[in-house]
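Note that this complex is displayed minus one protein chain, with the remaining chains in position.
Chain nomenclature is as follows: A, B, C, D and E, assigned in order of appearance, with residue numbering initiated at 1 for each chain independently.
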Amino acid sequence: MTHQSPNVGESRLERGKRALAEIDGAAGQNVVAALADIAPDFANYLFEFPFGDIYSRPGLDLRGREIATIAALTAMGTAIPQLKVHIEAGLNVGLTKAEITETIMQMAVYAGFPAALNGLFAAKEIFAARFPVQREQAA
Amino acid sequence: MTHQSPNVGESRLERGKRALAEIDGAAGQNVVAALADIAPDFANYLFEFPFGDIYSRPGLDLRGREIATIAALTAMGTAIPQLKVHIEAGLNVGLTKAEITETIMQMAVYAGFPAALNGLFAAKEIFAARFPVQREQAA
Amino acid sequence: MTHQSPNVGESRLERGKRALAEIDGAAGQNVVAALADIAPDFANYLFEFPFGDIYSRPGLDLRGREIATIAALTAMGTAIPQLKVHIEAGLNVGLTKAEITETIMQMAVYAGFPAALNGLFAAKEIFAARFPVQREQAA
Amino acid sequence: MTHQSPNVGESRLERGKRALAEIDGAAGQNVVAALADIAPDFANYLFEFPFGDIYSRPGLDLRGREIATIAALTAMGTAIPQLKVHIEAGLNVGLTKAEITETIMQMAVYAGFPAALNGLFAAKEIFAARFPVQREQAA
Amino acid sequence: MTHQSPNVGESRLERGKRALAEIDGAAGQNVVAALADIAPDFANYLFEFPFGDIYSRPGLDLRGREIATIAALTAMGTAIPQLKVHIEAGLNVGLTKAEITETIMQMAVYAGFPAALNGLFAAKEIFAARFPVQREQAA
Partner (left out) sequence: MTHQSPNVGESRLERGKRALAEIDGAAGQNVVAALADIAPDFANYLFEFPFGDIYSRPGLDLRGREIATIAALTAMGTAIPQLKVHIEAGLNVGLTKAEITETIMQMAVYAGFPAALNGLFAAKEIFAARFPVQREQAA
């Protein structure tokens, strides 16, 4: 899976909805649903700019895009719910568990050990839910 | 270039020096030199942990590692000198200019437009110094 | 309500207690009570500097001050409990639900979509508690 | 000036260009020009999402929007160039110098004294350039 | 207790394990155990670099080191679990409750009142668990 190549005649909103469904899956739909009674327009912006515009661009494949997002959210440390969504998204676009844990561990260098630890514990939770039977060592 | 496979019998310090030279090039050497009269031990830690330990691990190739670092430093916004070093490092390990600019632009979604803008201007400066003749559109 | 005009002869502490009660209401009192057995002096500083000094100044009305605080706490992303207190405070000084959600949504531009999303979910919780019957669209 | 009411038949890009010109003035144009040879598409995103979408929304007037942006950028402390652009923008949409300095000073409460000091020195620079003759006390 | 003077012939890993046990106590062991099935190598890095290298250095005693860590984690506001571990560690190396609460309160000046408040509430929780009978005023 490289990137969300736009279909002919598709609007930003349509393209963004398709990209969000493919990348974030059910977790993305839950965020959109939760916005319905507080800021429904914001759900459209979320479809349109991040997914319709940015994730649909050529130049960087989706695996690279999810490495970038997982790294940034781990380093920032202020968006654990969104980090979990993107650990799932990373698996959805073909990252291995090892690639995800390596990305997070590397953040110890740039944002400190606590940021990396909190990211690893988020990954542990997502991996446990997604791979319930075999829970072997990730690295 | 996938990762810094350890040579037999090589110490962490030796492996880290080799990895830092290959990845960061002259920019990394300048950082080490600048530490000599204030905290020379810290230069050794910089060789050993980030480069001897983390960047030398299998599981994520160096292209993925530099995408992660460029994303995180752009998002954090507190380490522009180090971001510049890693934009150069990204080129050194085989990232295209487009992959670097896409990584930085994507940070508008996660850390805001100012973070992405400041990252793009850092990339512009590095690209101009590295590709002085042809300075075509990056994206 | 423009600002907390100081009463004649009132101390900073008295003025701050009055301002905190009017602006933050019960939520502010809870914070002060929770400090009693760990750092009671800090409760006084909280009355005196933020509320006795800053919020009591002329030059910016309380509606503007709460927009500023809601924006900053949303963008920082490290103080969700305090953001909730100030979403309530915003309603207390006359901001509409729409003004609060617009302020939070705008932070997507400056601090990224996760910061805005986490802010909107904080507002959703406060609005649901404060307006239990009618829970119509905020924007 | 309340908000950028959309003209009939205007695209997001057109509306965003008009809004950016009215709000940010020459400073905004300089940012767009600087993007031309590194990431020209990003200039379009900057027109479209922040200015075509967000600043053009009803629900919060432009004075409130600039208070929010000045507060957030002061508190974050990672975007001084953008803070300066928005201190100018605040003046452009009708904020007084006192309203701007009060917004920045208030950030001492939420993000610490250094953030407020660095914001005040940014304002001092913008005010000195914009009001060269009379440089009276702002507060 | 000044610093973790290295024993003759001890490896970084051994020295780090010893230092972590003495400084962080059971809380440190819990972190290491939680890493076992997600990133066991990261537990070794945690022993080696922070504890085997940094905390074992002369030049700053462990009381000073814990003041530094408590201050930084309070100011950053993104690592409350790690802040709690280091409030315990501060007590382990001989800081008084007053020294810990003073360090945290001071962060109101540098990182804002919310950061200090969230730090004080973390300290309140640790002190209550550690000193269950006498829970007198900390300052």
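One rule holds in what follows: a contact is a pair of C-beta atoms (placed from the backbone, for glycine too) under 8 Å apart; a residue touches a chain by one contact, two chains touch by 3 or more.
Remember, predicted model here, so these are calculated numbers, not experimental data.
Missing chain touches which shown chains?
Over the full assembly, the chain not pictured touches A, B, C, D, E.
Can you tell me which of E:L13, E:A34 or E:V109 touches the chain that was removed from the display?
E:V109
May I ask which residue of D:F51, D:Y110 or D:F127 touches the chain that does not appear here?
Answering carefully, the residue with contact to the hidden chain is D:F127.
When the complex is taken as a whole, what residues of subunit E touch the one chain not shown?
So the residues of subunit E touching the missing chain come out as 49-50, 54-55, 57, 59-60, 63-65, 67-76, 79, 82, 96, 98-99, 101-103, 105-111, 139.
Take the complete complex as the reference. Which residues in subunit D touch the chain that isn't displayed?
Touching the chain left out of view, subunit D contributes residues 76-78, 101, 104-105, 108, 112-118, 120-121, 123-124, 127, 135-139.
Considering the whole complex, not just the chains shown, which residues of subunit C touch the missing one?
41, 45, 48-49, 53-54, 57
We adopt the following convention: only the chains that are shown with their structure count from here on.
Interface check for copies subunit D and subunit E. Shared numbers divided by all numbers used: above half gives same, below half gives different; which is it?
Since more than half of the residue numbers are used by both chains, the interface counts as same.
Counting only C-alpha atoms to place each centre, which chain is farthest from subunit B?
C
Cα centroid separation between subunit A and subunit B, in whole Å?
23
When you check subunit B against every other chain, which residues touch at least two of them?
In subunit B, 49, 54, 57, 75-76, 101, 105, 107-115, 139 touch at least two other chains.
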